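All protein chains but one are shown in place.
Let's look at chain A:
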Amino acid sequence: MDKREGREAGTVRLNDPWYDALATGWGEGAEAFPPRRPPADRGDDLRASDIYLEVQRSAAFQEVRGRYRRFVVPATAGFLLWYVAYVVAATTAPGLMARPVVGSVNVALLAGLGQFLSTFLLTWAYSRHARLRRDGAALDLRWTVFERERGQERGRGGRGEGR
């Protein structure tokens, strides 16, 4: 799993304008001095966010984001619509809501309990979906970013020591 993602991320990095600088950092320290780069603080910032830009464009991240959105967008639209419909019905159609169903239980009570039930069900479905379909991949990506950042720092540190 890690290997595959590493390779994917590696191909992505070819687009990276700082690729050369990073590569010498990763490598055996061919240069005694770091290449010229923009002013230090800005440069560090840019390089850090470059890692994020690469990861954002990687297929692994797009997959995680797609899975998240494919669940959250319809679910949010669904529960908001169901809630608004419920509030509008309660305020504008009291006759419909008052229709008895069983004993003292009427449509309004069933709809209210339905809101409770749908909230619990969606909570369960979301946490199950996130646990099974998103957590593992997200953690892998977190490691990818972390290792890349560490690699970058190691590269810089290595040059600093003049290895």
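Assorted remarks:
The rule is simple: a contact is a pair of C-beta atoms (placed from the backbone, for glycine too) under 8 Å apart; a residue touches a chain by one contact, two chains touch by 3 or more; residues count from 1.
As a convention for this text, contacts and distances are computed from a predicted model.
Missing chain, UniProt protein name: "Acetate permease", from among "Purine nucleoside receptor A", "3-phenylpropionate/trans-cinnamate dioxygenase beta subunit", "Protein DltD" or "Acetate permease". Although one chain is not displayed, chain A still touches it through residues 46, 48-50, 52-53, 55-56, 61, 64-65, 68, 72, 75-76, 79-80, 83-84, 86-88, 90-92, 94, 97-98, 100, 102-109, 112, 115-116, 119-120, 122-123, 126-127, 130, 135, 138-139, 141-142, 144-146, 149.
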